[in-house]
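Accompanying notes for the structure given below.
Note that one protein chain of the assembly has been removed; the remaining protein chains are unaltered in position.
Every chain is named by a letter (A and B) in the order it is written, and numbering of its residues begins at 1.
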Amino acid sequence: MPISVSVKTGTRIEMIDITAKVQEEVSKMGTQDGMCVVYVPHTTAGITINEGADPAVCKDILTKLNELVPAGAGYRHLEGNADSHIKASLMGSSVLVLIENGRLVLGTWQKIFFCEFDGPRSRKVALKIQ
Amino acid sequence: MPISVSVKTGTRIEMIDITAKVQEEVSKMGTQDGMCVVYVPHTTAGITINEGADPAVCKDILTKLNELVPAGAGYRHLEGNADSHIKASLMGSSVLVLIENGRLVLGTWQKIFFCEFDGPRSRKVALKIQ
Partner (left out) sequence: MPISVSVKTGTRIEMIDITAKVQEEVSKMGTQDGMCVVYVPHTTAGITINEGADPAVCKDILTKLNELVPAGAGYRHLEGNADSHIKASLMGSSVLVLIENGRLVLGTWQKIFFCEFDGPRSRKVALKIQ
């Protein structure tokens, strides 16, 4: 059964570092060698891996996404979040991270970011650890 | 051996809900708990997971992709489908979906969409169910 992790977002569009939460579940499972699928079961949120050291990187990613896909710019979908759906598909619905010696194999600067595009909301992320 | 599913597209650019076809193959395999890789072996088509309830969402995604990556806008590739290749890389070549109790674990609004960017064509999607 997939593991479910909760994420609470505080604004319409933001990136939240969930690396520690994912590592915690990997540690609980005790998997030493394998991989972890991190899956977002929402259509107005996505997931990506990028730099976690300088928060400006996430701000730049979000600013660019807002520039390429602005909110409320004459979309057909009438719920006011068409841009959120488009941003979600650009980032993607899942990431894969390898596991070695019980730890997520991430590059020096890499963190896993939940991407909220239509918050604030209470969100879930599903994990599958193999 | 990967399972192959056929998709017939009817226009140059469109998104086709293949969720039922993928679920059918998962059911045939009888896998209760695991995951399914949905892989597109084409370079002018992609795959994404997004909202299936309101067809306007897919139209908005396609309209935005056409706006960001218009067809025939001075590309070097001379086959007239450079935009299709670029769109394919923006959406991605595969999605991963978890399986629980024999069912694809999708969010309430999520459907799996084959993204045709250079149709109409007869396409294939490869599945790996674990």
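What we mean here is this: a contact is a pair of C-beta atoms (placed from the backbone, for glycine too) under 8 Å apart; a residue touches a chain by one contact, two chains touch by 3 or more.
No experiment lies behind these values; they were computed from the predicted model shown.
Trainee: Kindly state which of the options A:18, A:40 or A:90 is in contact with the chain not pictured.
Mentor: Of these options, the touching residue for the absent chain is A:90.
Trainee: Return the single residue from B:26, B:61 or B:88 that touches the missing chain.
Mentor: Final answer for the missing-chain contact: B:88.
Trainee: Kindly note down the residues of subunit A that lie in touch with the hidden chain.
Mentor: With respect to the unshown chain, the touching residues of subunit A are 33, 35, 48-51, 54, 56-57, 59-61, 63-64, 68, 90-92, 95-98, 100, 105-110.
Trainee: So which bits of subunit B touch the chain we can't see?
Mentor: Residues touching the hidden chain, for subunit B, are 1-2, 37, 39-43, 68-69, 75-79, 82, 85-86, 88-90, 92-94, 96, 126, 128, 130.
Following the convention adopted for this analysis, only the chains that are shown with their structure count from here on.
Trainee: Calculate how many whole Å lie between the centre of subunit A and the centre of subunit B, each centre taken as the average of the chain's C-alpha atoms.
Mentor: 20
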